[in-house]
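Omission of a single protein chain aside, the complex is shown with its protein chains in their original locations.
Chain lettering (A and B) follows the sequence in which the chains are written, and residue indices restart at 1 in each chain.
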Amino acid sequence: MSTPTSTPQSLRRRPPLRPAAILKNLTALALAAVFLFPVYWMFSSSLKPQHEILSKDPVFLFTPTFENYPTATGVDLFWTFVRNSLIVTLGAVLLALLVALAASFAIARMKFKGRKGMVLVVMMAQMAPWEVMVIAMYMIARDGAMLNSIPLLTAIYFVMVLPFTIWTLRGFIAAVPVELEEAAQIDGCTRGQAFRKVIFPLLAPGLMSTSLFGFITAWNEFAMVLVLNKDKEAHTLTLWLTQFQTAFGDDWGATMAASTLFALPVLIVFLFLQRRAVGGMTAGAVKG
Amino acid sequence: MKRRLIAAIGVAGMMVSVAACGTDSGDNGDSSAGGEKTLTVWVMDGSAPEAWIAEVNKEFEAKHEGVTVKVETQQWNGIQEKVTTALSEDTPPDVLELGNTQTAGYAVTGGLADLTADKDKLGYAGWNKGMLASAELDGKLFSAPWYAANRVVVYDKAAFKKAGVTPPKTREEWIDGLEKIKKSDPDVQPIYLPGQSWYVFAGFLWDEGGDLAVKDGDTWKGALATPEAVAAMNFYKELQSFSTAPQDKDEATPQQSTDIVPKGDVASWIGLGWEAGGAITAIEEAGGKADFGYFPIPGKTADTPGSVFFGGSNLAIAERSKNKDLATEWLALAAGKEHMAKYAEAVTGSLLPNNDSVQFKPEAGSFAEAMGLAAPVGKITPVTPGWVNVETAPNPIKDYMTKVLKGTDPMKAGEEADKVITERVNQE
Partner (left out) sequence: MTVDSQGAVDSASVDTPRGAASQTPPPASGPGEAVPPPRGRRRMPSGILPYLLIAPAVASMAVLLLYPLVKNLILSLQQLNRREMITRETVWIGVDNYTKLLSDPDFWNVVLRSLFFTAANVALIMGLGTLIGLLLNRLGKAMRLTLSLALMFAWAMPIVASVTIFRWLFDEQFGVVNWLMRTLGFAGYEQHNWFETGFSTLVIVTLLVVWGSVPFVALNMYAGLTTVGSELYEAAKMDGAGGWRTFWSVVFPNLKPFFLITTFLEIIWVFKAFAQVYAMNLGGPDRGSETLPVYAYIEGLGQQHYGLAAAISILTIVMLLAAMSFYFRLILKQEEEQ
């Protein structure tokens, strides 16, 4: 494993293998194992035949079977669920970024009456107990004939992630030195241009990591879609995850296969955004 | 996760494994084309064999030009909230399946269409009287009985043979047999019985002449702090002592049929037809061979088997349905004699159809045969709108059972449970 080849700064110029360093690495390994184990257990269960999933002596060595995956993806309307999940998630995230960008710019950079009030509102909105508001939301949607609506679901998720997005983006904007913006304006940019050409590129990593949070929230949402969208055509993937526990018994293999597939996009987005975010950061700094 | 309701509702499924009952019939169901109508039918997961319902719909669509039947399979998990909200909508499902213990609770809300006037069309006269009880409220008909089922003891023939035990007729013989199995092989559980199999307990309670709740003037009250309940619970405790199953779980957590029995070392267990079927499939998938025998839960005396809970489902029509007439037609067809006969065949008798004259002749030694023996002593939970509240998690009867099994005085635990039952059963 890793002998600390790329030594952290605090350890530079020291011989590589001191007891303290070993202890540190061992702790890190143990922690990694603890955090990974449930994930590993999910994944390995998805590759087991049903009778090996729960057993008195856990099965660590087994011949993997892939049949749980086709079972999971072979359900009726699977691709409709995928499409719906993508629409509501991406729609909510993009909308939130757009709206939050404007709001957080105002909060971070401008002086206006009610600014503190706005900060307070955003904080309180973050506390909204969405799960218990499901019935109120349901009745509004029912009486407005908006049940089974993908656009409504997108809008709800958008507002769910909005406070957090504003909150986070505001921090990112505040971290961009005002001097850069002013310099651009001196160079003859309008305020809008200064924002587009200077702040926005510097903000890219912030936008991306912020969108990650929104992505996860919307992607995992369960309570709203369960009550609002009864029509199967309007279901999302979170409902799909629970559909393998049926009256005939629990198909744990399929449940875990579905969960693994469900987690993949999040991981991919995570890894992707991470690389891009870092790249964006340096690019912005160079341009700035 | 309310999936434990699966057990609570005690719905019966079938022996044949149906992976996913069709979400819709034929092409994607939606027919918005001019003049065409869609009849939406909600059936619960596991209730309607695919081929059977497809045939019903085919016949129905042939009779009613321009009508498409859209069948939507629902999960038991979280169904109450779903049905309640659906019945409040402008376009509810036209026909929907309801558990027999839930029907009264919905009938009283006005959400179900009153079918009293259509009795003859629906074939009321031929319906099984036991099943009918849950479909009516205050003399009005709110649903058509569909099917029912009850639990029997499923046993591993090899384990019984090894211990020299034959299917018992009385409780004493039952206990004796379990003792023998225990002695013959200490690694085998003579019976797998978790602490919260409350429908099994209800049967014992009925055997003693007690009930879960009794009518007291205009209201109901819990009846677990009674000598009958103490006696029933004592027997349950005796039986449960032969099992290493958790005392604070029911038979669905983990699922006894697919997660426990297939691992072997279980000589017998109490289950429904779909559970036996599920266990057989699971054992075969694991490369084994199931050799199950079945007998009714033994009674106090040899002449009658023990009382059992008669679980089942009814088919109702939503009051707000835009197609009530069509829905009634569909109901008359599906729950009618001809298709119910086919239904009984499709499920090889593991579910009892609503009409006694079309019962499937079960094979000797089958689950259906044992079930049929106990059916005459089948009972249902109190028919009152508030009963459904009692069964909802956390079910006070289950908590009561766990407490008694862990040593609390049955009268004391019964009083605590009665308080909750009384409060819940009198709410609509």
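Quick note on the criterion: a residue touches a chain if its C-beta (ideal position, glycine included) is under 8 Å from a C-beta of that chain, and two chains touch if they have at least 3 such contacts.
Remember, it's a predicted structure, so these values are computed and weren't measured experimentally.
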Which displayed chains the hidden chain touches across the whole complex: A, B
Contacting the left-out chain in the complete assembly, out of A:72, A:147 or A:203: A:203
Interface with the undisplayed chain - residues on chain A: 1-11, 24-25, 27-29, 31-36, 38-39, 41-42, 45, 54-58, 99-100, 102-103, 105-107, 109-112, 115-116, 118-121, 123-133, 135-137, 139-140, 155-156, 158-160, 162-164, 166-168, 170-172, 174-178, 180, 202-203, 205-206, 208-210, 212-217, 219-222, 238, 241-242, 252, 255-256, 259-260, 262-263, 266-267, 270-271, 273-275, 277-278, 281, 285, 288
Residue numbers in chain B that touch the chain omitted from display: 1-2, 4, 80-81, 84-85, 87-88, 105-106, 108-111, 244-246, 248-249, 254, 259-260, 389, 392-394, 399, 402-403, 424, 427-428
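Note that only the chains that are shown with their structure count from here on.
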Distance from chain B to chain A - Cα centre to Cα centre, in angstrom: 41
Chain A partner contacts - residues on chain B that touch it in the complex: 1, 3, 6, 11, 13, 17-18, 20, 22-24, 30, 44-46, 72, 75-78, 81-82, 85-86, 88-90, 254-255, 257-259, 262-263, 274, 277-278, 282, 285-286
Residue numbers on chain A that touch chain B, as the complex places them: 49-51, 54-56, 75-77, 138, 142, 145, 147, 226-227, 230, 232-233, 242-243, 245-250
